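Note that this complex is displayed minus one protein chain, with the remaining chains in position.
In this document, chain identifiers A, B and C correspond to the written order of the chains, with residue numbering beginning at 1 in each.
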Amino acid sequence: MTHPFLDLAPLSAERFAAIEDRVARLLDTRQDVVITQGEALLPLEGAIRATATPETIALNVITGPYGQTFGNWLRDCGATVHDLAVPFHTAVTADQIREALNEHPEIDFVSLVHAEAATGNTNPVAEIGEVVRAHGALFYLDAVASVGAEPVLPDAWGVDLCVIGAQKAMGGPAGVSAVSVSERAWTRMTNNPHAPRRSYLSLLDWKERWIDTGRKALLHAPAQLEMLGLEACVARIEAEGLDTLMSRHRAAAASTRAGALALGGGLEPYVHDPREAAPVATTLRTPAGVNASDLVARVLAADPALPLAAGGGPLAKEMIRVNHYGTDATPGTVRACLTGLGTAMAEQGLAVDVVGALGTAERA
Amino acid sequence: MTHPFLDLAPLSAERFAAIEDRVARLLDTRQDVVITQGEALLPLEGAIRATATPETIALNVITGPYGQTFGNWLRDCGATVHDLAVPFHTAVTADQIREALNEHPEIDFVSLVHAEAATGNTNPVAEIGEVVRAHGALFYLDAVASVGAEPVLPDAWGVDLCVIGAQKAMGGPAGVSAVSVSERAWTRMTNNPHAPRRSYLSLLDWKERWIDTGRKALLHAPAQLEMLGLEACVARIEAEGLDTLMSRHRAAAASTRAGALALGGGLEPYVHDPREAAPVATTLRTPAGVNASDLVARVLAADPALPLAAGGGPLAKEMIRVNHYGTDATPGTVRACLTGLGTAMAEQGLAVDVVGALGTAERA
Amino acid sequence: MTHPFLDLAPLSAERFAAIEDRVARLLDTRQDVVITQGEALLPLEGAIRATATPETIALNVITGPYGQTFGNWLRDCGATVHDLAVPFHTAVTADQIREALNEHPEIDFVSLVHAEAATGNTNPVAEIGEVVRAHGALFYLDAVASVGAEPVLPDAWGVDLCVIGAQKAMGGPAGVSAVSVSERAWTRMTNNPHAPRRSYLSLLDWKERWIDTGRKALLHAPAQLEMLGLEACVARIEAEGLDTLMSRHRAAAASTRAGALALGGGLEPYVHDPREAAPVATTLRTPAGVNASDLVARVLAADPALPLAAGGGPLAKEMIRVNHYGTDATPGTVRACLTGLGTAMAEQGLAVDVVGALGTAERA
Partner (left out) sequence: MTHPFLDLAPLSAERFAAIEDRVARLLDTRQDVVITQGEALLPLEGAIRATATPETIALNVITGPYGQTFGNWLRDCGATVHDLAVPFHTAVTADQIREALNEHPEIDFVSLVHAEAATGNTNPVAEIGEVVRAHGALFYLDAVASVGAEPVLPDAWGVDLCVIGAQKAMGGPAGVSAVSVSERAWTRMTNNPHAPRRSYLSLLDWKERWIDTGRKALLHAPAQLEMLGLEACVARIEAEGLDTLMSRHRAAAASTRAGALALGGGLEPYVHDPREAAPVATTLRTPAGVNASDLVARVLAADPALPLAAGGGPLAKEMIRVNHYGTDATPGTVRACLTGLGTAMAEQGLAVDVVGALGTAERA
């Protein structure tokens, strides 16, 4: 029998390029899109190492744990880094960016995480993009936790390096990822003698030996199963409609937030302003005296499949994360999470209204 | 790349036979096991048409919708059929069988459904088997809805024709099925000049051209993908342990039953005696004035993925089925079903205790 | 991760119906197409049992082994059967059919195999169809070994019951199959009180409970993996183009035939007239003194993957079958088969020209 499900003749360059083009359409971008053969950390690191030099003056916005990593890579390349950290319960504002750029007019690189799965906030990239563009700095964006859940529009927003992965809202594989690169960013790289070349980290290799030669021959054997998984993932999103997919995420976030508030018992959204809450995950602050890790453990004991986690590091005691992305961006998952939290809180003697919470969640 | 996941060289006779042997081990039987190339209806029908003749006097036990079908096939073969129907909220008892056999001592064939997914009851096959065996009749059992959820033991129970399918508790494919056949049953078939031969319905073809020739060559091209699916399903059960799988189903049934009672609002188990309740599905009777179909529709509107259904035909108004089998035999599914029912009932003004029901379900 | 390759939510009735419609387009038919949940033997048998009665007078054309089976089923239904057997090295002609119909004007049913994989011949169904239609008999066609390799056009040819399977030229699964049914054939069935109903063999069940009710609910759980395999198979054929697929088979047959003749050593096409040779498989007659089974065994010892077999039964000594269908309908497979035969014959001292044969095959 000819194989009915998987096409495992070697993945052709033509098909690889077609997958890149479909990802580009998903981002509505005319920039070059390179599908990188590793987890999203690969292009995130590769893009910084290719563009940052000792001459670089960077504004590194820290709204969650990844900002710290980006700062380390920038410093490793010799760049001068101005960190702009905001509390994890809020987003950074375009005004804060403008202020930082005015304070350090020599800044020529801005790094930002779009949505933070770990802390549940999302940043107003459209507005920030205008500010960065007006200033003239190169704009680097980590959109791994936003793509599929909310708009990611490199061209409209003036993003020069936009990195995505399929493993969150897209519900796809994690083993390949993608980066869209503007002409400006390519120029910055080609002018950088220290940019990685002939290296697994190199984006320039893909430009020079793949894009500039007409995408005829791959640099090396690809992660074929992940590529087929990505192709199937994009096909699924095209069939469902990106707008529908994003609506599902928005609805899950709104339901979780409203339901948690209606639940009572002192549970509160961690991100104060709903406009700053990420569609990919909702973070909640536990009431005083309730240890978040213990509560999560209690909920998972009753239903181990729920996409719930306590916050990381110092947030472990006070933050609960509800990861309603991909196949979990459904009313059923939201309901199960609210029910689990509510019953576990009730058992601790907290006054909660599970039925009311579910009704509120459904209407939200 | 050699195909990593699916082996699609033509399925060899050797591998086909090995799958049969693994199914036999699952049933702890030394009878011949034939894997039939169609849904379980194929061996259910094939077994009756091969054994029933105008001389046959059958006791056909009706504890759900399939009993009627078996009776039709039996009559179609010219058999004299004594139907023994019991209310759908109970199981048949060994005493009832004994009485029927005493009343019609000429009965030489007994047909029975083990567990009824449609009505939620399960019959005491071990005890019934003793009675049938003592009487000497051929014992035909439909174990499609029990295998994987509760013990199915043809040899220990004296079942002559035991039909199973993988699509319920086993969480496997529906496109192939299996029947274990005792020596007595083979003899009855070979003595029946009207038994189907050279027919898709024929079990004798498999005996004569497959088993008796050493299982060297298949009768025709098999449903290869379904066979591989069945092989993977059995391997998964072997890895999990059949006992563990059955425990999961028992626990789901006990939780659902206890939780529904604790929910209040007038919801009641449809099957009165918990020992007669099937592990594969729990049926519930809605309180007076609450239409089961409407309530189910309401629940599914909030969470379309729940394995809930209203009863069939005349039961549509009063019966709710919670199908907690296969991947749904989990605490999470049980919780989601109870929550869904509870909130929908609360919205109709019924006094329910969702938190209490979930706690009770977890402890059950 | 959402599953990248296989969609294993239960197969919906809508998707099942869509697969039927795509199969209908492949056959260019407006007749009802039923996808039957078993190997093609199921609808082949089901169609005869539904239409043949003791009143039926059948012309059963035997051009290979299946004709005998059809005759048995017809007789089993009480029909009067006139067998028309032709030597396996030729096709039946429209004139022979006309003659038989003139001889027995009461004939109201004609059964025919389109192409015979076992003997390598193919029958002129278009011409035969005209004759049968003019006579008014119901026309039953087994197109399992032709569909995908040569045109199969029930409407254009006036076929009333056209059975196909995907496991040969279509390169698809064997566990589900299909039959297209004309209005005339449905009428014959509904008028037949002995037509199987509420049976796995029943086509009427699909008409009454599936087609006539708007294809809303399946009769039973389908062979989902085989259905998805068939869907993928049809999608692949649509992408390649049915014409291209048929061209590949024609080319493989022409190459094999021409190459075998050019090979020399006494090897000859078994089917004398190239117009009567099936595109699905080429049968060859071994020279006097060369045992076909031995020669095939010798070839397979050197290259076990070749799609070669000796003839069945009495043909085992003199016939070699080259099964160049599905993924084997390629120049590479034809070349490997010719090379294998040529070298094995050379080792037996026969004068063969392998290089010449391959050149001839390539040009054919």
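We adopt the following convention: a residue touches a chain if its C-beta (ideal position, glycine included) is under 8 Å from a C-beta of that chain, and two chains touch if they have at least 3 such contacts.
Note that the structure is predicted; figures quoted are calculated from it, not measured.
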(request) Consider the whole complex, including the chain that is not shown, and state which of C:18, C:235 or C:305 touches that chain. (result) C:305
(request) Can you work out which residue in A:31, A:56 or A:69 touches the chain that's missing from view? (result) A:69
(request) Sort through C:53, C:93, C:291 or C:343 and give me the one touching the missing partner chain. (result) C:343
(request) Write down which of A:128, A:201, A:267 or A:336 is the residue touching the left-out chain. (result) A:201
(message) Residue by residue, what part of chain B touches the chain that was omitted?
(response) 1-2, 4-6, 167, 171-174, 228-230, 232-233, 236, 326-327
(message) By the contact criterion defined above, which parts of chain A meet the unshown chain? Give residue numbers in ascending order.
(response) 37-39, 41-42, 45-46, 69, 72-73, 165, 167, 173-176, 198-201, 220-226, 228-229
(message) Touching residues of chain C against the unshown chain: what are they?
(response) 1, 3-6, 8, 10, 224-225, 302-306, 330-332, 335-336, 339-340, 342-343, 346-347, 352, 354-355, 358-359, 362
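We take it that only the chains that are shown with their structure count from here on.
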(request) Give, as an integer number of Å, the spacing between the C-alpha centres of chain B and chain A. (result) 46
(request) Find the geometric centre of each of chain B and chain C from their Cα atoms only, then give the gap between the two centres in Å, rounded to an integer. (result) 37
(request) List the centre-to-centre spacing of chain A and chain C in whole Å, with centres computed as mean CA coordinates. (result) 53
(request) Any chance you could list the residues of chain B touching two or more other chains? (result) 224-225
